[in-house]
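The complex is shown incomplete by one protein chain, all other protein chains being positioned as in the whole.
The block that comes next holds chain A.
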Amino acid sequence: MASQSSSEFEWPVLYNYPPFYTLQTNLDTRAKQIDAWCNLILNYFKYNKLYVLDLTEALASSPLFVNSQLNRILSRETASLILNTLDSRGNLEWQDKEKDRCLVMWRTPKEWGALIYQWASDNAFINTVCTVYELHSGDDTINEEFYGLELIMVVKALQTLQNDGKAQIIQRSNPDMSDAGVKFFG
């Protein structure tokens, strides 16, 4: 998606450290290793504005997991372990039962929700209805961080607002909510 900018991404020192790609047996070392991987994945996704990770595809071609310079590839088991750790930290959500596709949430839905609500109140959209499409692809949000955000993330963000009583989602005919609307409350 945004692979052209990945060349500018500043890889951490550990990225060129061969043991980084072998799951460590010492539990203390392993905890640090997984921590480093979690940070790397979140930073990489944030930098490239990526949201969805296809594990099979990433292990085959993404520079994130494939270091062709060192000739090292993260094993699927290790990658799954890292992603599950991200899941338990609330930074990831699996999209399928096989745990192959997931949503990498370098910002949690609550944080996104706060950003959207901030925009709505700054731009006098309180008590008016916006479409979800407007939020992530509309002309008014082109300079916002959530511009181009994955639909499913937008919906999740709005749901957190709804739970806090700050917004109401108005569902239409499409089950994936692509045509839904939202009303912000003051």
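Here, a contact is a pair of C-beta atoms (placed from the backbone, for glycine too) under 8 Å apart; a residue touches a chain by one contact, two chains touch by 3 or more; residues count from 1.
One rule holds in what follows: contacts and distances are computed from a predicted model.
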item: Protein that the absent chain corresponds to, by UniProt name, given "Dynactin subunit 6", "37S ribosomal protein S16, mitochondrial", "Vacuolar protein-sorting-associated protein 36" or "Tectonic family member 1"; value: "Vacuolar protein-sorting-associated protein 36"
item: Sole contact to the chain not displayed, among A:R72, A:R107, A:H136 or A:K166; value: A:R72
item: Full-complex contact with the absent chain, from A:T22, A:T56 or A:T128; value: A:T22
item: Residues of chain A (touch criterion as defined above) contacting the omitted chain; value: 13-14, 17-19, 21-22, 24-26, 28-29, 32-33, 36, 71-72
